[in-house]
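What you see is part of a larger complex, with each chain still in position.
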């Protein structure tokens, strides 16, 4: 692929914005062209405006870029817009960019529930990308918005999608308890006094997102719309003293009438799940969407979050529910890679591959 | 109560033993009389033999006590034996003490599944204490063994007992995901490289204990035996970077035919749960067995584990399951107080009150 | 002591304010009478206005008190004012209270460098209390201001005062490197992303405070003023992942001409240091101002910060400097007890004892 694409990043100084920049540092065909942030930062160099909190240094080209205000006229020449904006401003700004014919891949929650906007987890429901057509038709815009899921949703829906594909109609209900990393709260985010020697058993709005988003992501796309999946989802979300990596303890109960797969069959379905292939067109795609660990004490956030550069989901401890009418397992996602910025990047690669850009 | 009782502690140098000593420091009628530990420590003063890891200093009287080998002849004069022994030695030693007519309150798992031995969580199933009679009858010993539950079980069964008492037959299944403190692993216990910036989603044997013990504890005692409760229990246990305090995310599904209580009724049942009363006879009993928090982000281990000296269970975030056929909530127990040494102490107080000692 | 004193707390909702409230809960003669905070909180009950972050619950009497604005007319009837105000407002407010004849014990830095204001660490330089007389004389106010030292200064000056008293003229220079707890940064304070798996080797303004305050505290009071001590002090301050407890690694170099004490003599001087006696008049005073640990790996924040309720300083690892012309040791102070709120309380007790209130 010799063509390169110019990328603009909205919310570039924040935690998600920093991760976009880090992940794009060596990207073969996505090139950072413009950085946008609040009016407080606009006009300054990126270096001056940003409290850089990544463990690898910011690259020199980016450090000296001047930050733009987040309005479309300052992003001319960008083929792709990544948005790491906060929800309180993302709604209006992203709408303005779409109207100005930009193609936006957003990490904000604002348009996730819009029936015309794909809620796209690339290794779970890539087919929903096609909803872009309907969105363009109905809005009349040349641009479009594609949203990521919430970070904790992403870790769970990939194995759920694998099970659903292999055993349609099997899952009746899904319970998930999360142990989520502090980087999910941004910077300054979670106060240290709240999390050292502690757990906070509540993350505002998180459970509602997981419970609602799962149904849309696992839904069936039939032109012109998505029919949500019907399983019942119950989430309980906790913040723990981990830097990166959201862990989920998932319990699936099977529908009454379903034929019951064995644990080995569930594992096989996850290992075989390959909704997209790593290639020159999809360089960020993991070699395997799901990595199933055999050790009884894995996956662990610190040891496994970087698997496949953070684009794979780790699963472990797959075991039968007492009574045999369900399965439980652990899943782990790197919440700022596949769970946020990386999800946007892979979604953009997919959109290029399918000719939407 | 003017009478005092001499106490012997087996496994006195370990984490649980240290907590026994700390909790008994100011006890009105239980007096430390003998300390026992492995042959490696026997003959040394407690101070010399012990790596003291409590945040309050060891009291002077105990520091200079000479450690005894764990055999009955060295514990003469003890009315009560507390055992914090490791499971690999507890079986034989505790049997020998019972045979020698000692009354043992054990934190070890060895006799929990023995149908003659009460598995006693004092604020959940105090009536099971009566099983002592049958034990003495069948073993012919003047002594007896009473066991604690596992630490994570204790946090969950107290609210479950409250619900069961108020709504018999309501609970069909219980799912619990735990976030457990490192002190539960003893000392040296969990390596720091395993838990800093990390979660370990596995604790050997823990899930089996929670799943089995719950049925016995919530079972019905009808002379001469206990009929286990029939609900299905599924546990998923995680170790997190918390010093003390096990948190459980509990999901209860209701039986099909049951009349469905409201969330407010569930909360009321927990708040009203009072299986035993704090008194001169039960000085360690909490004023309330369960404290239901109203703040949406509580209970938290660091802020709430010391409630009522660690003898109360904290509950929070009681809410309906999507679909309405169940309830979920958070519970928190101080794993080395009500979850271990404190449970033994309160069990002993109860046994004295009921004339077994 | 049958008399009781009414206490007002300025900045009552903050971290230091919460600690004042916690420490005064059971105080024999200091009674909370008024609580003050910013206009944002004034008029609300304490419960509503405060994000309570202490590990023991707030007592009921305080929860329902209505918060006052921080101006003198709302604090009528208070014999003592404790100030936990932020430095950006403390200057004006404390001046206004003094002018209105209140007696203020302040944790803020604003008046520490005022030559008329005692910078008082009760177990280091209690004699400086007498400076109040000069302050009242020169300001013409019936009230006065007494300031605490900075929290990290407090931990170091107590052992330094002991050495200075036993070996006048011995200390030529003092180097200190601190490892400071996050509670010193207030709430929300230090972001968790900055401190988990990390050290921040900088605390704004902290080194300057330690370097300057030490000279005043160890200075000689000769009516009407304090002559600062002349030793050179160099500080290097780090924030570490500890909840409470500032640790200092102190190196003292001896003056050229001085007779050199042995390590044992230095330890003896610290153990003998008793600038004030615990009594009914000074109930918060520690039994020993300094506790010298013998174990080579102590003091440790988590294990030793609560010694004497947090009012003692722990010292350990006292050893000769290579070459023999100095000594080095570790010191530990509970930064929100003796290092902040407790220092104010003990200062107030001392002022009552000496008839200033």
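Note that the chains take the letters A, B and C in the order they are written out, and that residue 1 is the start of every chain.
The rule is short, and it goes like this: a residue touches a chain if its C-beta (ideal position, glycine included) is under 8 Å from a C-beta of that chain, and two chains touch if they have at least 3 such contacts.
Small disclaimer: the values here were computed from a predicted structure and weren't measured.
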Total identical subunits in the assembly as filed, 3 in place: 4
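In this section, only the chains that are shown with their structure count from here on.
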Chain whose mean Cα position lies farthest from chain C: A
Interface sides of chain A and chain B: same vs different residues, half threshold: same
Computed distance of Cα centres, chain B from chain A, in Å: 42
Centre distance in Å when chain A and chain C are each reduced to the mean of their C-alpha atoms: 48
Chain A: positions in contact with at least two other chains: 194, 196-197, 241, 243
Complex interface listing, chain B residues touching chain C: 53-57, 196-197, 243, 302-303, 305-307
Contact set on chain B toward chain A in their complex: 173, 175, 177, 179, 194, 196-202, 211, 232-234, 236, 238, 240-243, 247, 249, 251, 296-303, 316-317, 321-323, 328, 330
Residues on chain A engaged by chain C in the complex (per definition of touch): 53, 182-183, 187-197, 241, 243
